[in-house]
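Missing here is one protein chain; the remaining ones are kept as they sit in the complex.
Chain nomenclature is as follows: A and B, assigned in order of appearance, with residue numbering initiated at 1 for each chain independently.
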Amino acid sequence: MTESRIVVSDLNIDYPGARVVDNLSFTLGNERLALVGESGSGKSMTARALMGLVRKPGKVSASQLNVLGHDLLAMKTRNWQQIRGNDIAMVLQDPRYALNPVKNVAQQVDEALSLHQKLSSSQRRERVREVINAVGLQDNVLPRYPAELSGGMGQRVMIAIALANNPKVLIADEPTSALDARLRNQILELLVEQCEQRQMAMLLISHDLPLVAEHCHRVLVMYQGQKVDEMPAASLPGATHPYTRTLWTCRPNAETYGTMLPTLDRTQNLKGESNGNR
Amino acid sequence: MPSYLFFRRLLRSPAAVCGMVIIALLMLVALFAPLLAPFDPNWQDAAARLQPPNSQHWLGTDSYGRDLLSRLIYGSRPALGLVLLVTVITLPTGLLIGILSGYYGGWVERVLMRFTDIVMSMPRLILAFAFVAMLGPGLVNGALALALTTWPAYARQARSEIQRLRHSDYLAAAEMSGIRGRRLLVGHILPLCLPSSIVRLALDLAGIILAAAGLGFLGLGARPPMAEWGAMIADGMQVIFDQWWIAAIPGAAILISSLAFNLLGDGLRDVLEPSND
Partner (left out) sequence: MSFITSTLHHLRRPLFTLVTGLFTLALTLMGLLIITFALSAFSPVDPVLQIVGDHASQATYDQVHQQLGLDKPLPLQFWHYLTQLAQGDLGTASATGQPVLHDLLSAFPATLELATLALIIGSVLGITFGVLCARFVGSPWDLAVRTFTLLGNSVPIFWLGLLMLAFFYAYLQWSAGPGRLDDIYQYTVESKTGFVLIDTWLSGDRGAFLNAINHLMLPMLLLAYYSLASITRLTRTACLSEMNKEYITLARAKGAGDMAILIRHVLPNIRGTLFTVIALSYTSMLEGAVLTETVFSWPGIGRYLTTALFAADTAAIMGGTLLIGVSFVIINNLTDILVRITDPRVR
């Protein structure tokens, strides 16, 4: 890890009546970091804060919030528009809702390009074709509308849109949650492949710990807005924090067949304990 | 939503409060008109014609020497009577047709919806006009005509809501408990459609007040010499360039009444169908 692409220190996100992210700190270098937790843990909010997409009445505060050297706390709208989709890009969960229903694939990928690069229309067309092929799709998908795409194809289109400008950081917010099991690994492998090729860092957000552990270097576990555990993915089988253990072991497989699946005892105080590297 | 919660939320909307206050005032004025009006609205005093506002006639007099303030006060009666009449006809008709077609589906729905579409395409004011022209002027005819052309939107809305909820677990549970037929329709389905219908009604009434005033203006509303705001404007049109207040004041009353329903409707909508602004 030579440079830190993302530096987050004491991030707080407050909504009237609730603190959604509480005192979160982490860094991201040229690596793949998984942000894992259940619904309501604050992981999606963290991602939105890094893109400046936390809308009123939410309030973001931190002692440090840096992406690629840009101080996000002091950013003006115009600067945001410059780095979003360009230096840092985002992939959302469900392509059925995240893609514009009345524009075809070509137009949507093209928009990502024309917002940030000055290219002629034939150059743009070339780039669009390049990035569509890079995510494993054929050219014939270009004139199609989102309603005409399957879940997997739609997700690939979203990834293509994110990759169009060669960002240095990719934030993937539950990119596989809307897909069936077979596709999940395919999409994650695609993401990993693109990260390696483009030397791109990735922040992968998910609720499925075993799934993302295969594909990421490090894991950060969140619970009710706080970070409760952080460790290299390889150390996960030996995790000691009760919440992490439960997440890790709760997925049924051949070995757990016939046995009771572990449940979490939420009465114990899970927060405020942390393990591993800080 | 339980009623106490509903009213508390409603009171937080300044628009709704404003609207409700004005409507309440209107109802009081209409109810106590004989006590509030200083003069008989139809009594003509030829000597006091076309007077500007003065100490005896606070709003002046019209071209027949009738006190404008009294006519204004009494004019609230046909206005509110119309509102009541239209509500009583439109809401039940629209909801009934909408609920029946949404619940039973099939050819019942197709026939009813086709009928609804046809009535919906008709020009409201023009048909009211033709109705009244053919069947004779009068408040009831006008209200009837307006109501008969307004119910389709309610039917449409109720039907689409029921279609959404038709296969919901909520209704399935009720049916499994043995509730069906009329009890299901009235006790379970109706409360689901009612909120949005009431919002629509409040907003529609604003427009209906204007339409009725238009009919009165054209001489198709309440029969003269009955005091009706639209007709009063027509009276004032003759002398608009000199005694402009005779036409201006009743119009302001219409404006305020319509505004009240618009505000109430906006407030109701914010409470019953909240959207993130």
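Methods note: contacts are C-beta pairs under 8 Å (C-beta built on N, C-alpha and C of every residue); 3 or more make two chains touch, one makes a residue touch a chain.
In this text the structure is predicted, and so the values were computed from the model without any measurement.
Put simply, the hidden chain is in touch with A, B once you look at the whole complex. Within the set A:34, A:65, A:99 or A:233, the residue that contacts the chain not displayed is A:99.
Checked against the hidden chain, the listed residues B:14, B:136 or B:187 yield one contact partner: B:136.
Per the touch definition above, the residue from A:36, A:65, A:161 or A:179 contacting the chain not shown is A:161.
Annotation: of A:18, A:147 or A:234, A:147 touches the absent chain (contact as defined above). Across A:85, A:175 or A:225, the residue that sits in touch with the chain not pictured is A:85. Touching residues on chain B toward the chain that is not drawn are 114, 117-127, 129-131, 133-136, 206-207, 210, 213-214, 217-220, 230, 233, 236-237, 240-241, 244, 247-248, 250-251, 254-255, 258-259, 262-263, 266, 275-277. Residues 51, 53, 77, 80-86, 89-90, 92, 94, 97-103, 111-112, 115-116, 145, 147-148, 158, 161 of chain A touch the missing chain (whole complex, contact as defined above).
As a working rule, only the chains that are shown with their structure count from here on.
Chain centres here are Cα averages; for chain A and chain B they lie 53 Å apart.
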